[in-house]
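With one protein chain removed, the remaining protein chains of the complex are shown where they sit.
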Amino acid sequence: MGQAEVRKVRHKMGKLERKNTLVAYSFLAPNFLGFAIFTLVPVVCAILLSLFEWNGGDPSKLKFVGLENYANIFAVQKVAEKGIGYFFNRADLGITLKNTAYYTVVTVPLTIVCALALAILLNKIKGALFFRTVFFFPYVSSMVAICVCWSFMLMRNGPVNQMIMALGIDFNKGWTADSTMAMWAIILVSVWRNMGYYMVLYLAALQGIPRELMEAATVDGANKWQQFLHVTLPQLKPTTFFVSVMMVISCFKIYDVVAIMTEGGPGRATKMLVTYIYDEAFVKIRYGSASAISMVLLVIVLTVTIIQFSSEKKFSND
Amino acid sequence: MKKMLSVLLAAMMLLSLLAVPALAEDQVLTVVTWDATTTAYLTAQKEAFEASHPGVTIEYVDCESGNEYGVKVSTMLAGGDTSDVIMLKENDQVVQWQASGFAAPLTDYIGSYDMSGFVGIEKNYAIDGVQYGIPFRSDFWVLFYNKDLFDAAGVEYPTNDMTWDQYAELAKKMTDKEKDIYGTHYHTWLSTVANWAVCGTDYTLADGNYDNLLYFYKLYQDLEDYGACMSFADLKASGLKYGAAFENGNIAMMPMGYWQVSTFINDIKAGTASLNWGIVAVPHAEGVAAGSSFGNMTGVMMNAKSEKKDLAWEYMSWLCGPEGAKATASVGARPAWVSEEIAEAMASVEGFPADENSKAALLPTSVAMEWPVGEKVPDIKTIVNEEHSLIMAREITPEEGVAEMNERVAELLK
Partner (left out) sequence: METTLHSREIRKDNPTLRRILRVIVWILLIALAAFTLIPFFWMISSSLKLDREVFAFPMRWIPETFHWDNYVQIWQKVPLLTYFKNTAFIAIVVTFMQTLTSSFAAYAFAKLNFRGRDTLFLCYIGTIAVPWQAYMLPQFIMMRSMGLYDTLWAMIVLQSFSAFGVFLMRQFYRSIPTELCEAARLDGLSEYGIWARIMLPLSKAAIATLVIFTFVNTWNDYMGPMIYLTRDMNKTVQVGLRRFIQQYSSDYHLIMAASLCSLVPVSVVFLCLQRYFIEGSGLKG
């Protein structure tokens, strides 16, 4: 191939690529325009805000403080004095991070397992319509109502405790008034509420698995369990990626359930990152510091996402 | 046909001409508030003000109550909202909104405005000597009691002069486990237990030392152990409302804010509750004058962006002064402006208990603020509330909790 020809091919490819890019942009444009204006711009504002001190007044009163907000939330001074233990045991950010991480680590796998199990069971069973609707119900009902409801269910002599007692376990404490159980109350309500939601996602994904793949597996003599391991699970990978990323994000952003059921208590036992952000922004009117905490959240979530993202790339079919 | 049309058109033009001057004269004053449709005093105030100020209409901007009020109003104001008057739900709000530049200083208006009726509580709305708001409602705490339960037990009613120990004794006496009767009732708030320490003294919960609270935590735990009140853990979980709890008829006494008076009056009038109740002054600590209470106020501030500041002041000064106070008192709410005349008006509201003690309880000897205002106060509140919930849930002892409060607040104030 001559030099000129190579250049020609390259030129042609460049043109093709440019055309492809243009086509891609045309697909993106309708969503991206709205997204950029109404979400991306404010988010960027918030990122910048973490470097300022602002009480929400006239924007001319913004005061640049550099990393001071970060130094404050990480209690840098105190940590230097008293060691890292101070951060995790005393500082609001340390405690909320710990609580949120604990909640996330328990809730994500628990919800995924429940959702997946439900989806597979309800994929073709008789009466599936009824069960699917039942399990989706918690997700569609209003937050206030279900949280009030659950607070009542989990009272000292409420129905849940009565059931536990009936099993012969001596448990006589209101869940939300106990430092350890309060967190489990939040986890329970979250799993109960969200499993139907993710079940629907898995149900939809199951519809996408080519029937031939299943049939081929059956012909190869795979039993149900092997079929599940070697056909279903790999085919569900993009959905599992979506579910786990969304769940990690939404777990790190948990707010409503805590606000209604425990208000972060007792003490700081269920105080979460967003409870803390809300407090800083709207009770103490320190928008800069609220933004700084959000950035901690953003960094965590992006790290998790990028890790999952690269593993998705490694295993995906393109 | 044509003629008819032209007559019709002419008539319409004439009508619109008539409408224009009326519109120009009619001034609308927007007031940001919460629960506008269901709060009786807001309706009474609007009616009375419009009646005495022809041509002015009050338009309430109805926001959500609860913590969302502050969130919503802060956001509205940051976005450049031009509503004229903003009601202040929490005392801290005036500090926040002043710092953000949303509150107009009242210096130019206040001039010779008579604030004597506020008995000094208006100072909580002053920042560096400049008044930014004035109060129109002030709720102090009283002790509600159920007369029927006392009659049935043959026990004398509580009085306007009781110490906390006498009260605790009375609560135990009234407790009847067989009949499921509780001697008293503590709602889950910090204020129902801790705030008694501020009554009749200069001490505030923002001072940084919480040793004074120990006595009250121990008093509470003693009552809870005895079974004289429902447990904190249960109340917290069930979200049982104090009003409904008391209306159930198995609670003998309940310290609560004065706002509950209008709820009882209205519920009994509406037939959803039947109750024979009375009020007395809250008990007092040893060495503190009888009739010392604490309370909270609700006020108004002027939006710095208002385009009708004079009219806004006209409304604010009317609302908080004796005239507005009468409208507020007419539905059983307690105005910030107090006088013998207003107390008379409050006692004469239909449904208010007829006994002398209840009437005497209307004029407390002193009312301390539940929380002072200040820059660090929101942070202190968070800490004290967190430790409070741990003490109340029996996760830690009162001593441990108080020590923790002292330490964490000291760290913050350093």
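When the chains are written out, they are named A and B in that same order, and each has its own residue count from 1.
One rule holds for everything that comes next: a residue touches a chain if its C-beta (ideal position, glycine included) is under 8 Å from a C-beta of that chain, and two chains touch if they have at least 3 such contacts.
What you are looking at is a predicted structure, and each value in this text was computed from that prediction instead of being measured.
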**Message:** Touching the hidden chain in the complete assembly: which of A:Tyr86, A:Phe171, A:Trp184 or A:Phe242 does that?
**Reply:** A:Phe242
**Asked** Which listed residue (A:Val144, A:Met165, A:Leu233 or A:Ile307) would be found touching the missing chain in the intact complex?
**Response** A:Val144
**Prompt:** Of the listed residues A:Gln77, A:Asn157 or A:Ser311, which contacts the missing chain in the full complex?
**Reply:** A:Asn157
**Message:** Across the whole complex, list the residues on chain B that are touched by the chain not included here.
**Reply:** 34-35, 37-39, 61-66, 68, 71-72, 75-76, 78-80, 89, 238-241, 243-244, 247-248, 259-260, 263, 272-273
**Prompt:** What is the set of chain A residues that contact the non-displayed chain in the whole complex?
**Reply:** 17, 20-21, 23-25, 27-28, 30-35, 38-43, 45-46, 49, 56, 59, 118, 121-125, 129, 131-146, 148-150, 152-153, 157-159, 192, 196-197, 200-201, 203-212, 221-223, 226, 235, 237-239, 241-242, 245-246, 249, 252-253, 255, 273-274, 277-278, 281-282, 287, 290-291, 293-294, 297-298, 301-302, 305-306, 309, 316-318
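We adopt the following convention: only the chains that are shown with their structure count from here on.
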**Fill in**
Separation of the C-alpha centres, chain A versus chain B, in whole Å, is 39
**Request:** Mind listing the chain A positions that touch chain B in their complex?
**Result:** 55-58, 61, 78, 90, 148, 151-152, 154-158, 173-179, 264-268, 271, 279, 282-285
**Complete:** Residue positions on chain B within touch of chain A in the complex are 67, 70-71, 74-75, 77-78, 96, 99-102, 231-234, 236-239, 378-379, 382, 386-387, 389-390, 392-393, 395, 408, 411
